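The complex appears here without one of its protein chains, the remainder shown in place.
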Amino acid sequence: MARVYVTRTVHFNAAHRLHNPAKSDAWNRRTYGRCNNPNGHGHNYALEVTVAGEPDKDTGYVLDLSDLKRIVQDKIVDKCDHAHLNMDVDFMQGVLPSTEQFAIAIWRELENALPAGALHKIRLAETNNNSVEYFGE
Amino acid sequence: MARVYVTRTVHFNAAHRLHNPAKSDAWNRRTYGRCNNPNGHGHNYALEVTVAGEPDKDTGYVLDLSDLKRIVQDKIVDKCDHAHLNMDVDFMQGVLPSTEQFAIAIWRELENALPAGALHKIRLAETNNNSVEYFGE
Amino acid sequence: MARVYVTRTVHFNAAHRLHNPAKSDAWNRRTYGRCNNPNGHGHNYALEVTVAGEPDKDTGYVLDLSDLKRIVQDKIVDKCDHAHLNMDVDFMQGVLPSTEQFAIAIWRELENALPAGALHKIRLAETNNNSVEYFGE
Amino acid sequence: MARVYVTRTVHFNAAHRLHNPAKSDAWNRRTYGRCNNPNGHGHNYALEVTVAGEPDKDTGYVLDLSDLKRIVQDKIVDKCDHAHLNMDVDFMQGVLPSTEQFAIAIWRELENALPAGALHKIRLAETNNNSVEYFGE
Amino acid sequence: MARVYVTRTVHFNAAHRLHNPAKSDAWNRRTYGRCNNPNGHGHNYALEVTVAGEPDKDTGYVLDLSDLKRIVQDKIVDKCDHAHLNMDVDFMQGVLPSTEQFAIAIWRELENALPAGALHKIRLAETNNNSVEYFGE
Partner (left out) sequence: MARVYVTRTVHFNAAHRLHNPAKSDAWNRRTYGRCNNPNGHGHNYALEVTVAGEPDKDTGYVLDLSDLKRIVQDKIVDKCDHAHLNMDVDFMQGVLPSTEQFAIAIWRELENALPAGALHKIRLAETNNNSVEYFGE
């Protein structure tokens, strides 16, 4: 028995704005700086989805990557690509789109679409220099 | 005498929307697809600015890269980073922000801020897979 | 009037073998070394296709990248991806699949599928450290 | 006492074919799609080998990277580079060369060639977007 | 409650020399090879600093990345960039600048400058192919 971690990376391009509507405009400007710009800004997001499990003895796969690719496409990329996270994405309504909160929201979307216990990690990079990881804990 | 080409790469994150206001909504949707999304989307832009010339016999530099860096920061990055190209950037007002038109606009901003004839090329990448080059011709 | 160069990068994974059937086995082994291995080897090829022209005054595009993407997909990627260049690819029959000859063959496939004079450059990378460029000259 | 993880990355170019000989041709085509192409396809594999341990108090090294490099070269790269995994590589005979199974096989080759307990992780990337990790568990 | 890991990557360029003054010149040459060159050599170091914690319910941040960036700049980059690690960097005096020891030294500099328990990992890459990770254990 062997436990292998399999990662599929996808990319999408989206706009967002960091703004907490429960706080004053001054608080938002002070807290988020340019990320609070009213007209938004954007990123080429890189999303790595890692599933873990034992390779199937017939296929040699932990999970067929074309299945994983389709699920991530349906649940995340089709909704987020060329969209504004705050306004256009159903699962981000009412969620502050920091990279941290966005990664947690992606985990929740994917967790139930994958076999129970398969999802191991979400890594979400906003730029080449800034990224977050979430393990569902 | 030797002619050397020196390139400085900078990055900024911006939102934009492809929409030609002289055309119908239907034309815009058909032409630009998801890039016409009313709420915009965004990119991590990579901008390469290439200057050409003979290295100075005292400094060994074609141009001090810290000068080039400051000029690109002032003229382009400070205006475009964490901004919406259509709404927030002075030199993009009335310009359709395709990568092609954006690169031409950047050339025009930089050309006069640099020594005469120094600017050789603008390369602007919207994603790792899509980029344009402009030589001022 | 402005001339802009637009580049689309695509990736495909293929096997190949360097072997000149007009030469002896000894010549082939001496010339190509491990690249002559009878069972072939393979690469993740990165193909950059550059077209040049004036941005359209309505669309702001030199060429709609979704059209360019579709043409490159039909003419090159669908034929070469997950294939053996020597055995499976129609336009490589009788062509020694060095990176140089492969790039020239790709140029010939794309040249007539694109608007006259639009194709400017093919850049084909076999690895991160080895690549060729061809301008149709 | 400090535990440090040291990673060396190497690259090799190989062909492979996903095909389970215990199953029908129809099953193989349905399961593996283009990866079942009879003539094979190929990749530029990136292999990361991570060893863990306490830095030696004289050398400051967990393991001399030139030793690690030589072991990985002898045991893996010299056998796999410019080879067909299914046909040319001794330790892949009878192993279905999915990335998962290939990573497990590499772990087994390296584990005994390294000091006891030193090997911590194998990361094997088939493309920039697909990779697996194996920790020997 | 959710635990998220946030990573900021910074770059700096430094010279160093591997030389253990408690050992003979012959030992040093044999052990370090070209890394023992008396005049030193250098690298573009990439440093990844990972902090872990629960996103703040108001800001959505584990830690404001501009704070993390400032701390890493003050404690590490301003001291190491364009410097010689053996001669110019206060926290490397008396430390053999192997990547392992350098990463441990960076951990110690950052640990106390960050909120208690926030620092999770240091990843330090000397080249694209050689890197170490340290978790403070």
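As written, the chain order gives the labels A, B, C, D and E, with residue 1 at the start of each chain.
Here is the rule we go by: a contact is a pair of C-beta atoms (placed from the backbone, for glycine too) under 8 Å apart; a residue touches a chain by one contact, two chains touch by 3 or more.
Predicted model, so just to flag it, every value in this text is computed and none were measured.
The chain not shown here makes contact, within the complete complex, with B, C, E.
Among B:S66, B:Q93 or B:N128, the one in contact with the hidden chain is B:S66.
In the complete assembly, the contact with the undisplayed chain comes from C:E133, out of C:D25, C:E54 or C:E133.
Annotation for subunit C: contacts to the undisplayed chain at residues 18, 20, 22-23, 31, 33, 96-101, 103-104, 128-135, 137.
As for the chain not pictured, it touches subunit B at residues 2-10, 50, 55, 58-62, 64-66.
Contact between subunit E and the unshown chain involves residues 11, 13-16, 33-35, 37, 39-44, 81-84, 87-88, 126-128.
By our rule, only the chains that are shown with their structure count from here on.
Any chain bridging subunit B and subunit C, meaning touching each of them, is missing here; the list is empty. The chains that touch subunit A as well as subunit D are E. Two chain pairs are in question, D-E and A-B; the one with more C-beta pairs in contact is A-B.
The chain with its CA mean position farthest from that of subunit E is C. For the pair subunit A and subunit B, the distance between mean C-alpha positions equals 28 Å. Under the contact definition stated at the top, not a single residue of subunit C touches 2 or more other chains.
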